[in-house]
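As you look at this complex, bear in mind that one protein chain is not there, while each of the others sits in place.
Right, chain A next:
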Amino acid sequence: MQFDVIVIGGGHAGTEAAAATARRGASTALVSFDPSTIGSMSCNPAIGGLGKGHLVREVDAFDGLIARAADVAGLHYRMLNRSKGSAVQGPRVQADRRRYAATIRTMLSRETRLTIVKGEAASLIVTGGGAAGVMLADGTALSGKAVVLATGTFLGGRIFRGELRADGGRIGEPAATRLADQLRGLSLPMARLKTGTPPRLDGRTIDWARLPVQPSDDDPWTMSPMTDRRVLPQLSCAVTRTNARTHEIIAGALDRSPLFSGAIGAQGPRYCPSIEDKIHRFADRDGHQVFLEPEGIDDRLVYPNGISTSLPDDVQREMIASIEGLERARIVTPGYAVEYDHIDPRALDRSLAVPAMPGLYMAGQVNGTTGYEEAAAQGLVAGLNAAAHACGLAPVGFDRATSYIGVMVDDLTLQGVTEPYRMLTARAEYRLHLRANNAETRLSAVAAAAGCLSSARLERMRVRERARGEVDEWLGQTRTPHELRLAGAEVALDGTRRTLAEWLRFAQVTPAQLLQGLEAEASVVGEAVEDARYAPYLERQAAEVASLHDEQVRLSNAIDYGAIAGLSNEMVERLSAAMPDTLAAASRIRGVTPAALTAILLHVRRRAA
């Protein structure tokens, strides 16, 4: 069978990649072991959060799947950091697991250029050094001009639970070990990481009445602006906590945890430690929060967030029974840890392509990241660019100054990973500009140029642009301090007439005092108000971006950094692993000095001469 692009893996990266290639017009095959599992949420049933919610909105700005599917399946909405500046507000949705996956499958089925292929991807077909398709285990050959690998933890995955060991990614599914062997043959740099999950509980056996609840947000915001309204009834989460007894049980069984017995050597995520780790490292705490998250409207499973573990079954049972409200809770699936291979993402370029094999793209957990949102965002990047490669379209680039996607791609391809990479707003130096609520404004034009927006989205974009123009015009009007006083703002009477945008920077001034009479969509107004408030900072950051003329200096990936006089061994190692594409990218690599940059530039010019 002949396609433009073949995507392997039906998780968050794979589905987003396949949908993106199809939106760009490429005929696409999505290969999955078991198409009925496409769109599964293999970890907790939440989408979004701080930094992650930003990624979701950015993928959505390209008409991606994740935000709209989360809205269809959303049973609990929570805007994190509601009291703080909107740049760090993180939209998060608890999703009905089954409905989420079903929605993803429905959305994919609507893409006419997309074919779902059931089968195990056994090996890549390589022609002339480039990726030319995929050989399935049953001998079927799928040929294509580009291949996106989004294989998650299926690559060399190994499961640990107490004394138990099993090969595979998720429980009950085989691991793609044959493909893994072939990738090793490509001599891409690889390493191992680990992650874990908590035991799943039967919600009918939890004593909800005794536990404090966290209701869904009242105001009807949605993950995607394309969603009209929430469709599912909203559920509450409950909160309980571990106690001294729980800690005693865990501490007494640490020698049976593969994390502590030495069976697992790989680094796990610091921001998502196992309960064993928490008790070991923060021994002084008398309890840790456990969020009880329902997995679905009509699903009895509950995800106890905060107690991921790989302790043996009997210890897990004892541990659960020691927690308030869970005394009689039944474990449906025990928690476990997974150790898996990932490739060193520094071997990739910014389009997530493998320069060593033209036409091959990698996305998701296989690149050393964690999280649905990180995976989805990489799927988008790889999909957009695999389609470009296969169909001769313009590549789509993301940079640090305009998107969290750009921050992540830059971090991955330049710095690599030492733990599963998760997005945090602290990673974005242009955080004040990169807000979850202005993702459309930042990215719509790029998405439109890439040809992957629906007509409804394009129309929305035009309406918003017009509205923004009107709001900006309104904020350009000037007022005297006296007039501000009349509007109710206790500003100093300094006689200076200022624009409304300038007045918004004053702590005494509230938007309501200045916006009376303005009729525009609240989200557009909110965005303009935030821009005005942070204007001095945004201007300073814009100047920083403009001064990065080193972005113009391209570096080839054939540079032998070892041959450049004056670079330290450490710099040579880091530069060689990352192969930065511009001098500006080289400057962001840790430990690279201004003098080293000049030496690199000299070397480049000398070769060009």
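Everything that follows uses one rule, which is that a residue touches a chain if its C-beta (ideal position, glycine included) is under 8 Å from a C-beta of that chain, and two chains touch if they have at least 3 such contacts; residues count from 1.
Going forward, contacts and distances are computed from a predicted model.
Protein name for the hidden chain, per its UniProt entry and selected from "ABC transporter ATP-binding protein", "tRNA modification GTPase MnmE", "Two-component system chemotaxis response regulator CheY" or "Spore germination protein (Amino acid permease)": "tRNA modification GTPase MnmE". Here the missing chain is touched by one residue of A:209, A:522 or A:565, and it is A:565. Within the whole complex, the absent chain has one touching residue among A:165, A:281 or A:328, and that is A:281. Taking the complete complex into account, A:431 is the one of A:76, A:247 or A:431 that touches the chain left out.
Only one of A:90, A:162 or A:481 touches the absent chain when the whole complex is considered: A:90.
The missing chain, though absent from the display, is touched by one residue of A:5, A:30 or A:50; that residue is A:50. Although one chain is not drawn, its touching partners on chain A can still be listed: residues 44, 49-51, 78, 80-81, 84-85, 87-88, 90, 92, 269-273, 278, 281-282, 285, 288-289, 291, 305-306, 415, 424-427, 429, 431-432, 507, 537, 546-547, 549, 553, 565-568, 590-591, 593-599, 601-603, 605-606, 609.
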